[in-house]
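Only one protein chain is missing from this complex, and each of the others stays in its spot.
Our next item is subunit A:
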Amino acid sequence: MSASLLTDYLRIYYGKLFPYTDMYKWLAYGNDGKHPGCDSSYFGRREFSFTIKSDRDEVYLRFQSFFNASEMETSIKAKCPTKIDIGAVYTVDPAKRHAYAQSGFNPIERELVFDIDISDYDDVRYCCSGADTCLNCWPLMTIAIKVIDTALREDFGFNHILWVYSGRRGVHCWVCDSRARRLSKEQRSAIADYFHVYKGGENSLKKVTFSGPLHPFLARAYTDVLKNEFEKWVSTQKLFEHEERFHNILQLIPDESVVSELAEKWQGNSVRWEHLKHMLQSGSKKTQGLRRCIEEIVFSYTYPRLDIQVTKGMNHLLKAPFCVHPGTGRICIPIDPKKCEEFDPTSVPTVAQLIEELNTNASIGADSDVEKTSLAVSINLFRTCFLEPLSKTCKDELESAYNTKIQQTKDSLNW
């Protein structure tokens, strides 16, 4: 799609469909109300960045900020950005940062974010590579969502988690609890490392090594998700039918005698995998490093591969939900983690499709333009699964913080 065609579409999309009010309500975290505890400067201290592409060049504008939804809407409609990124909330309005000493401009709040890209799995998927994805390999993303979402809720106790399709080949995760927004760099780093299992660059052969029994988090991921998903993967990717594919698996086994024995005897597909499992799990071979070999193989292929740097930084900018992906035209819509197996990346609405729906349904009566298109489903999901529970929590937290403050002032006056 040419840049000028994209811009035409975007003009209509931003004009009639982009959910400004919902985005504002989300990012204000309750500060958009009339309650005396609200901080009206909060939304204005959030950094946004715009990428504006024309046929000739690409302009990147950082440190954009808006006082409220209406200002944000005006700016987006005027500039028509091909991409909108969301950054951190700073100590002062980013647009006015030069008025302050360098030490006075710092990020103070930022969602905990994760970025998972299917192209990071190119060495284990044979149906697609690079920016492509299909229904055969998309399950890797489903696995990532399940493992990480469960851990974020169960282990870390977070509740307000938004998963978003990145528009082409991956997913983003936004953890929005206030506890998450206030994490320091060190704490984000710790969480990223907690999830970091697949390690090593292209030069290391074995990227997952377990020297002993698995930590409860890993054990749960294995039992609940990875083990069965790997079985499916074996069949959809025909891992044991092609020599160069099962060769990669054999390379993960740290025992030459086992490897040669297997290589000699193999004939059918599923038989090979069963055979391998049996050999490694029977315990007849006592070589060191074999005890966890099956788990290591399963994790190597299926365990989520995160872009660690995205999670560790406090001012890393991440694409906003409901943007249009410039390459595919698809909308970055939310994914319900409880139903993530049902998500089909190939049927996500494109901006062209939405505009056509608008035209087709022009005469139908509806509450808004959005209702006339398939975007309505996504907006609804965003509100019911994420925004409403979040707003309620924010309201409660604001009120309780305010009441505590009032009580403290009263107490200090009393004596």
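Definition applied: contacts are C-beta pairs under 8 Å (C-beta built on N, C-alpha and C of every residue); 3 or more make two chains touch, one makes a residue touch a chain; residues count from 1.
Note that contacts and distances are computed from a predicted model.
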(request) Consult the UniProt record of the chain that does not appear here and report its protein name from "Histone chaperone ASF1B", "Ribosomal RNA-processing protein 40", "DNA primase large subunit" or "CCR4-NOT transcription complex subunit 11". (result) "DNA primase large subunit"
(message) For a quick check of understanding: of A:15, A:36, A:216 or A:389, which residue touches the chain that isn't displayed?
(response) A:216
(request) Return the single residue from A:189, A:228, A:328 or A:350 that touches the missing chain. (result) A:189
(request) Among A:154, A:243 or A:274, choose the residue that contacts the chain missing from this document, as touch is defined above. (result) A:154
(message) Considering the whole complex, not just the chains shown, which residues of subunit A touch the missing one?
(response) 154-158, 179, 183-184, 186-187, 189-194, 211-219
